[in-house]
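A single protein chain has been removed from this complex, and every other one stays in its place.
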Amino acid sequence: MKPAPKLAFVLYCWISAVAAPWTLQIVLVLTLFALPLFSPMWRLPSERAKHTARRFLAFLAILSIVLLIVNGLMFSGAGRTLIVGGIALNRSGVLFASTVALRLILLSASVLFFFLSTPMRAIADFIEDRGLPSALAILTLLSVHIVEMLPDRIHDILAAQEARGAPVRGSLLARFRSLIAVLGPLTVSSLAEAIERGHAYALRGLGSARILPSYSTASSASRWTWPLLSLSFITVAWRLLAWIQR
Amino acid sequence: MAILGPSEAGKTTLLFAIAGLLGIHGTGASSSGSVAVLGHAFTPFPSHPEFPHVSMLLQDPAVQISGLTDTVQEEILLGLRHAGVARENAEHHLEESLRLLGIPHLRDRTLRSLSGGEIQKVALASAIATGPSVLLLDEPASALDPASAIALASLLRRLAHRSTIMFTDTTLDLAVRCADTVCVFDAGGVRFTGSPADLIRSGSLYCDMLPTEPWTTALRRLERAPAGDPLVRRLRRLAGMT
Partner (left out) sequence: MRADTDARPLRPVMNSTRFHSLFAGPVLPLMAFGTALNLVVGQITAALKIPIYLDSLGTILVAVLAGPWQAAISGSLANLLAAAFGNPAMAFFIPVVCVIAIWTSLVARWGWFRRWPLTVLGGVLQGVIAALISAPIAAYVFGGTMLAGTDLLVILYRSLGNDILRSTLLQGLTSDPVDKVISYLLVVALLSRLPSRLLMRFPGAVRIQPPAADHVA
């Protein structure tokens, strides 16, 4: 699975989120939500990915409502008021909040769906295959690995500190001391493991050669990459022109 | 070839220098010197691994599993792909490395379901799949039970037909079973170079320094026994010491 056309779509969503009119943004949001259902390339591969997506969408919904209420109540300056469920909301505030909410949904849902539907390996391959510095590919892999490993390690160190009678629940100052006591061993052990793993990646030739085409499953979706990139470019150019004319 | 010596003697640093790992990720920043690998002299040390010509098995094989793949097959193909081996040929190398390690049955297993010993074998299979000219192993026997160590020795003897093999160890046991040459390291310097039998014969301090299991102890006793005794002669012949 090649992530290039998907990345191009994410880029287009991001550019549209700040540069395109709201009607187009709504079309894009609807497309985004339809993609995991209809496009095999965007399908969420696991139950866990689906769960994450559902939770995140619920979170976005709540956030949008909070945005609407906060801006509706607090938008300074004159404006007509809308009465919704007995609450008087400032119309310009509600409009502003809707724009921001739409932008947030577009920005976040595109990235979220991209990462949930693309395996880490495809992303690493992509970084290397573009000839980007191999150090970046190794850095990304190492970071993701440490992120996955740290919560368990933090839990273990905290438990050990607590068993030794460290003030995990004492005063604020005492808890700061525990924080330092946790960070010390965490840094030493994580650095040691990261160095080892870096060696292992280098030994396996990560970044040493371009990946042969015969390994990557060619996808007809690649033909979407350039049109999407061109669309992004046109959107930016159109927006710049409009700004200069004004 | 076996690199023997107590811990902290600099054995791993030597392997890292040969593998081209000293220049990256900062192992042994204080080291100096030069290395010649496959006809290329490096002064100072090579700054990047001579992949795929030099492979190395790290002391903790679990670290070596990339975490990018799900199955044993994909894991071994990963290195082949980075070595630039075409997909059609890769299949052949994959099968051969699995066969050499005696693990064709693990091919479709997920990496998470493997035991510690199996992980070592998979890591070794990935290391040899690219057909390296030099294979380095850092204390491969340290976590093995005696039976697995014997199996490892015969595996290394088989692999020696394909690659130059260097491994480190803190005991003499694996070296006695499969090494042509031993090199004893201590305090950062070479103290002895020769065959395992020579080392035992020399009765040197470094031979006593290395802990041994009964088989090696027996060999050492045999070496020191009076040569006139016919039984000793016969035992020596059986042990391949003549």
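Annotations
Lettered A and B in written order, each chain numbered from 1.
Basically, a contact is a pair of C-beta atoms (placed from the backbone, for glycine too) under 8 Å apart; a residue touches a chain by one contact, two chains touch by 3 or more.
Quick caveat: nothing in here was measured; it's all calculated off a predicted structure.
Checked against the hidden chain, the listed residues A:31, A:92 or A:108 yield one contact partner: A:108. One of A:19, A:89, A:124 or A:182 touches the chain omitted from the figure, and that residue is A:182. Shown as candidates are A:27, A:61 or A:150; the residue that touches the absent chain is A:150.
For the chain missing from the display, the contacting residue among A:83, A:172 or A:244 is A:172, taking the whole complex into account. Residues of chain A that touch the chain left out of the display are 18, 52, 56, 59, 63, 66-67, 70-71, 74, 76, 96-97, 99-100, 103-104, 107-108, 111-112, 114-115, 133-136, 138-140, 142-147, 150-151, 154, 158, 168-169, 172, 175-176, 178-180, 182-185, 187-188, 190-191, 194-195, 197-198, 202, 205-210, 212.
In this section, only the chains that are shown with their structure count from here on.
Between the CA-based centres of chain A and chain B the separation comes to 43 Å, rounded to the whole angstrom.
Residues 16, 19-21, 24-27, 48-49, 51-52, 55-56, 58, 60, 63-64, 66-69, 77-79, 81-88, 126-127, 130 of chain B are the ones touching chain A in the complex.
Those residues of chain A lying in contact with chain B across their complex are 120-121, 124, 141, 145, 193, 195-206, 208-212, 214-215.
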